[in-house]
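Can you keep this structure in mind? I'll have questions shortly.
Up next is subunit A:
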Amino acid sequence: MTSVLRTEGLSKRFGDFQVLDRVTLQLPQGARHAVIGPNGAGKTTLINLLTGTVRPTAGEVYVESERVTSLRPEQRVRRGLVRTFQVNNLFSDLTVLESVLLAACERTGAALDAWRALTTRTAEIDAARATLRLLKLEGAAQVRTRDLAYGEQRLLEIALALACKPRILLLDEPAAGVPRRESVALFEAIAGLPGDLTVLFIEHDMDLVFRFAQRITVLVAGAILTEGTPREIAGDARVKQVYLGRAA
Partner candidate 1 sequence: MTGGHGNAGVEEESVHVGKTVGRAEDVVKVGMIAEMSGPFAETGRQMVNGAKAYQKVYGDSAGGRKVELIVRDSTGPAPEVAKRLAQELLVNDKVDFLAGFGLTPNALAVAPLATEMKKPMIVMNAATSVITLKSPYIARVSFTLAQVAAPLGTWAAKNGIRKVYTLVADYGPGIDAETAFKKAFIAGGGEIVGEVRTPLRNVEFAPYLQRIKDARPEAVFIFLPVGEQPVAFMKGFSERELDKAGIRLIATGDVTEDGQLEAMGETPLGVVTTHHYSAAHDSAQNRTFLKAFAEVAGSDFKPNFMAVGAWDGMAAIYEAIRRNGNGPIDGDRALATLKGLKLDSPRGPIMIDPETRDVVQTVYVRRVQKRGGRVFNVEFEQFPSVKDPGK
Partner candidate 2 sequence: MRLRTGWLEVLFWSVLAAGYVLWPSQLPFASQVLIAGLFALSYDLILGYAGILSLGHAAYFGVGAYAAGLLAAHGWGEPISGLVAAGLVAGLAGLVTSPLVVRGTDLTRLMITTGLGLLLFELANRLGAITGGVDGLQGVEMQPLLGAWRFDIYGRTAYGYVLAVVFVLFLAARRLVRSPFGLSLRGIRGNPGRMRAIGCRVDLHLAAVYAFAAAYAGVAGALLSQTTQFVGLDVLSFSRSAELLVMLIVGGAGLLYGGFVGAAVFMIAHHYLSSLDPVYWQFWLGAGLVIIVLLGRDGILGFFHRRRSSAASAP
(Lines give C-alpha, C1' and ligand atoms only; values in the text may rest on other atoms or scores of the structure.)
Protein backbone atom coordinates (compact mmCIF):
# COMPACT_ATOMS: atom_id res chain seq x y z
CA MET A 1 0.00 0.00 0.00
CA THR A 2 2.30 2.79 -1.13
CA SER A 3 -0.26 4.76 -3.12
CA VAL A 4 -1.04 8.29 -1.95
CA LEU A 5 -4.26 8.57 -3.91
CA ARG A 6 -6.42 5.60 -4.77
CA THR A 7 -9.91 5.15 -6.20
CA GLU A 8 -11.98 2.01 -6.33
CA GLY A 9 -14.73 1.56 -8.90
CA LEU A 10 -15.59 5.25 -8.92
CA SER A 11 -18.83 5.77 -10.87
CA LYS A 12 -21.14 8.67 -11.56
CA ARG A 13 -24.48 8.66 -13.26
CA PHE A 14 -26.48 11.77 -14.19
CA GLY A 15 -29.97 10.51 -14.89
CA ASP A 16 -29.63 7.95 -17.68
CA PHE A 17 -26.15 9.09 -18.54
CA GLN A 18 -23.21 7.12 -17.15
CA VAL A 19 -20.51 9.78 -17.00
CA LEU A 20 -17.96 7.70 -15.16
CA ASP A 21 -17.90 3.94 -15.00
CA ARG A 22 -15.91 2.01 -12.36
CA VAL A 23 -12.70 4.00 -12.51
CA THR A 24 -9.90 2.54 -10.41
CA LEU A 25 -6.64 4.45 -10.08
CA GLN A 26 -3.51 4.27 -7.93
CA LEU A 27 -0.98 7.06 -7.68
CA PRO A 28 2.27 6.53 -5.76
CA GLN A 29 3.96 9.45 -4.04
CA GLY A 30 5.71 11.80 -6.44
CA ALA A 31 3.76 10.55 -9.43
CA ARG A 32 3.32 12.71 -12.53
CA HIS A 33 0.16 11.14 -13.81
CA ALA A 34 -1.85 12.32 -16.82
CA VAL A 35 -5.47 11.56 -17.62
CA ILE A 36 -6.29 11.90 -21.29
CA GLY A 37 -9.28 11.17 -23.42
CA PRO A 38 -11.63 12.77 -25.90
CA ASN A 39 -14.07 15.48 -24.92
CA GLY A 40 -16.87 14.17 -22.73
CA ALA A 41 -14.79 11.24 -21.54
CA GLY A 42 -15.46 12.28 -17.92
CA LYS A 43 -12.04 13.73 -17.05
CA THR A 44 -13.31 16.82 -15.22
CA THR A 45 -16.02 14.75 -13.54
CA LEU A 46 -13.24 12.50 -12.25
CA ILE A 47 -11.55 15.50 -10.64
CA ASN A 48 -14.87 16.71 -9.24
CA LEU A 49 -15.39 13.30 -7.67
CA LEU A 50 -11.85 13.22 -6.28
CA THR A 51 -12.25 16.65 -4.65
CA GLY A 52 -15.79 16.05 -3.48
CA THR A 53 -17.68 18.79 -5.32
CA VAL A 54 -19.69 15.95 -6.89
CA ARG A 55 -20.80 12.83 -5.03
CA PRO A 56 -20.19 9.46 -6.68
CA THR A 57 -23.03 7.05 -7.39
CA ALA A 58 -20.69 4.24 -6.41
CA GLY A 59 -17.05 3.66 -5.54
CA GLU A 60 -14.56 5.03 -3.06
CA VAL A 61 -11.73 7.56 -2.84
CA TYR A 62 -8.78 7.04 -0.48
CA VAL A 63 -5.99 9.40 0.50
CA GLU A 64 -3.26 7.08 1.72
CA SER A 65 -5.25 4.62 3.80
CA GLU A 66 -8.03 7.01 4.78
CA ARG A 67 -11.39 6.79 3.07
CA VAL A 68 -12.40 10.33 2.09
CA THR A 69 -15.43 9.52 -0.08
CA SER A 70 -17.91 11.09 2.33
CA LEU A 71 -15.80 14.13 3.24
CA ARG A 72 -16.67 17.61 2.03
CA PRO A 73 -14.31 19.39 -0.40
CA GLU A 74 -12.75 21.62 2.26
CA GLN A 75 -12.11 18.60 4.48
CA ARG A 76 -10.30 16.84 1.64
CA VAL A 77 -8.16 19.93 1.14
CA ARG A 78 -7.05 19.49 4.74
CA ARG A 79 -6.05 15.91 3.84
CA GLY A 80 -3.83 17.37 1.14
CA LEU A 81 -6.05 16.88 -1.90
CA VAL A 82 -6.11 20.16 -3.84
CA ARG A 83 -7.19 21.07 -7.34
CA THR A 84 -7.04 23.80 -9.98
CA PHE A 85 -9.73 24.68 -12.50
CA GLN A 86 -9.93 24.43 -16.23
CA VAL A 87 -11.58 27.85 -16.44
CA ASN A 88 -9.93 30.53 -14.29
CA ASN A 89 -11.67 30.52 -10.95
CA LEU A 90 -9.94 33.32 -9.09
CA PHE A 91 -10.58 36.30 -6.80
CA SER A 92 -10.75 39.12 -9.30
CA ASP A 93 -10.93 41.89 -6.67
CA LEU A 94 -7.93 40.72 -4.66
CA THR A 95 -4.26 41.18 -5.45
CA VAL A 96 -2.10 38.21 -6.35
CA LEU A 97 -0.44 38.20 -2.93
CA GLU A 98 -3.79 38.50 -1.14
CA SER A 99 -5.17 35.58 -3.12
CA VAL A 100 -2.29 33.31 -2.24
CA LEU A 101 -2.37 34.54 1.37
CA LEU A 102 -5.98 33.38 1.56
CA ALA A 103 -4.85 29.84 0.93
CA ALA A 104 -1.83 30.13 3.19
CA CYS A 105 -3.98 31.40 6.06
CA GLU A 106 -6.52 28.65 5.55
CA ARG A 107 -3.78 26.07 5.81
CA THR A 108 -2.32 27.36 9.04
CA GLY A 109 -5.68 28.11 10.61
CA ALA A 110 -4.87 31.82 10.71
CA ALA A 111 -8.01 32.49 8.69
CA LEU A 112 -10.07 32.22 11.85
CA ASP A 113 -8.09 34.99 13.53
CA ALA A 114 -10.24 38.09 13.44
CA TRP A 115 -8.11 40.22 15.72
CA ARG A 116 -4.47 40.43 14.70
CA ALA A 117 -3.66 42.36 11.55
CA LEU A 118 -2.86 40.46 8.42
CA THR A 119 0.50 42.24 8.19
CA THR A 120 1.67 40.63 11.42
CA ARG A 121 1.27 37.18 9.89
CA THR A 122 4.85 37.01 8.68
CA ALA A 123 4.98 33.22 8.45
CA GLU A 124 2.01 33.10 6.10
CA ILE A 125 3.22 36.07 4.08
CA ASP A 126 6.64 34.47 3.64
CA ALA A 127 5.05 31.19 2.59
CA ALA A 128 2.85 33.02 0.10
CA ARG A 129 5.79 34.89 -1.36
CA ALA A 130 7.75 31.66 -1.64
CA THR A 131 4.90 30.09 -3.56
CA LEU A 132 4.81 33.09 -5.90
CA ARG A 133 8.56 32.80 -6.45
CA LEU A 134 8.18 29.15 -7.34
CA LEU A 135 5.87 30.17 -10.18
CA LYS A 136 7.78 33.34 -11.03
CA LEU A 137 4.85 35.51 -10.02
CA GLU A 138 6.62 37.52 -7.32
CA GLY A 139 6.83 40.55 -9.59
CA ALA A 140 3.06 40.68 -9.86
CA ALA A 141 2.38 40.30 -6.13
CA GLN A 142 0.62 43.65 -5.75
CA VAL A 143 -1.31 43.47 -9.03
CA ARG A 144 -5.04 42.98 -8.82
CA THR A 145 -6.00 39.61 -10.26
CA ARG A 146 -8.37 41.09 -12.83
CA ASP A 147 -5.52 43.20 -14.23
CA LEU A 148 -3.28 40.17 -14.66
CA ALA A 149 -2.37 38.78 -18.09
CA TYR A 150 -4.15 35.53 -18.94
CA GLY A 151 -1.05 33.35 -18.75
CA GLU A 152 -0.22 34.75 -15.33
CA GLN A 153 -3.77 34.03 -14.22
CA ARG A 154 -3.20 30.39 -15.17
CA LEU A 155 -0.09 30.41 -13.01
CA LEU A 156 -2.03 31.98 -10.16
CA GLU A 157 -4.51 29.10 -10.44
CA ILE A 158 -1.66 26.75 -9.62
CA ALA A 159 -0.17 29.08 -7.01
CA LEU A 160 -3.49 29.11 -5.13
CA ALA A 161 -3.47 25.33 -5.02
CA LEU A 162 0.21 25.12 -4.07
CA ALA A 163 -0.25 27.56 -1.22
CA CYS A 164 -2.47 24.93 0.38
CA LYS A 165 0.66 22.76 0.64
CA PRO A 166 -0.98 19.81 -1.09
CA ARG A 167 0.25 16.23 -1.08
CA ILE A 168 -1.76 15.55 -4.20
CA LEU A 169 -2.26 18.25 -6.79
CA LEU A 170 -5.04 17.83 -9.35
CA LEU A 171 -4.54 20.06 -12.38
CA ASP A 172 -7.52 20.39 -14.70
CA GLU A 173 -6.05 21.42 -18.06
CA PRO A 174 -3.56 23.86 -16.56
CA ALA A 175 -2.54 25.18 -19.96
CA ALA A 176 -6.08 25.63 -21.32
CA GLY A 177 -6.20 28.67 -23.58
CA VAL A 178 -2.50 29.41 -23.17
CA PRO A 179 -0.40 29.89 -26.36
CA ARG A 180 1.99 27.07 -27.14
CA ARG A 181 5.20 28.77 -26.14
CA GLU A 182 3.83 29.80 -22.77
CA SER A 183 2.29 26.42 -22.13
CA VAL A 184 5.68 24.74 -22.31
CA ALA A 185 7.02 27.19 -19.76
CA LEU A 186 4.00 26.52 -17.63
CA PHE A 187 4.59 22.80 -17.70
CA GLU A 188 8.24 23.33 -16.95
CA ALA A 189 7.15 25.19 -13.83
CA ILE A 190 4.95 22.20 -12.97
CA ALA A 191 7.82 19.83 -13.58
CA GLY A 192 9.91 21.89 -11.20
CA LEU A 193 7.51 21.31 -8.31
CA PRO A 194 8.91 19.42 -5.31
CA GLY A 195 9.52 15.78 -6.08
CA ASP A 196 7.48 14.42 -3.16
CA LEU A 197 4.35 16.12 -4.48
CA THR A 198 1.96 13.83 -6.33
CA VAL A 199 0.52 15.42 -9.46
CA LEU A 200 -2.45 14.27 -11.51
CA PHE A 201 -3.21 16.37 -14.57
CA ILE A 202 -5.63 16.49 -17.43
CA GLU A 203 -4.22 17.74 -20.71
CA HIS A 204 -5.26 17.69 -24.36
CA ASP A 205 -1.91 18.49 -25.87
CA MET A 206 -0.30 15.08 -26.47
CA ASP A 207 3.19 16.52 -26.84
CA LEU A 208 2.98 18.03 -23.38
CA VAL A 209 1.50 14.85 -21.97
CA PHE A 210 4.20 12.64 -23.38
CA ARG A 211 6.89 15.07 -22.30
CA PHE A 212 5.84 15.54 -18.70
CA ALA A 213 3.84 12.46 -17.64
CA GLN A 214 5.36 9.33 -16.14
CA ARG A 215 2.13 7.40 -16.41
CA ILE A 216 -0.98 7.99 -18.48
CA THR A 217 -4.58 6.86 -18.03
CA VAL A 218 -6.78 6.92 -21.09
CA LEU A 219 -10.42 7.57 -20.35
CA VAL A 220 -13.06 6.88 -23.00
CA ALA A 221 -16.79 7.29 -22.44
CA GLY A 222 -16.32 7.27 -18.70
CA ALA A 223 -14.32 4.06 -18.50
CA ILE A 224 -10.59 3.40 -18.39
CA LEU A 225 -9.45 2.19 -21.78
CA THR A 226 -5.89 1.54 -20.73
CA GLU A 227 -3.13 2.76 -18.49
CA GLY A 228 0.62 2.76 -18.89
CA THR A 229 3.85 4.62 -19.47
CA PRO A 230 3.97 7.20 -22.27
CA ARG A 231 5.85 4.70 -24.41
CA GLU A 232 3.20 2.01 -23.88
CA ILE A 233 0.36 4.43 -24.56
CA ALA A 234 2.02 5.80 -27.67
CA GLY A 235 2.22 2.29 -29.06
CA ASP A 236 -1.31 1.25 -28.15
CA ALA A 237 -3.49 0.69 -31.21
CA ARG A 238 -6.76 1.25 -29.38
CA VAL A 239 -5.58 4.67 -28.21
CA LYS A 240 -4.64 5.56 -31.74
CA GLN A 241 -8.05 4.53 -32.92
CA VAL A 242 -9.79 6.69 -30.34
CA TYR A 243 -7.67 9.67 -31.33
CA LEU A 244 -7.70 8.97 -35.05
CA GLY A 245 -10.68 11.13 -35.81
CA ARG A 246 -9.34 13.87 -33.62
CA ALA A 247 -5.70 13.80 -34.67
CA ALA A 248 -6.40 15.43 -38.02
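A quick word on the picks: all candidates are chains of the complex that A comes from, given by their letters.
Just so it is clear, a contact is a pair of C-beta atoms (placed from the backbone, for glycine too) under 8 Å apart; a residue touches a chain by one contact, two chains touch by 3 or more; residues count from 1.
Given the structure is predicted, the values throughout are model-derived calculations rather than measurements.
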Complex member touching subunit A, one of 1 or 2: 2
Could you please specify the touching residues of subunit A with respect to candidate 2 in the complex? 51, 53, 72-74, 77-78, 82-83, 85, 89-95, 98-99, 101-103, 105-107, 110-119, 121, 124, 160-161, 163-164
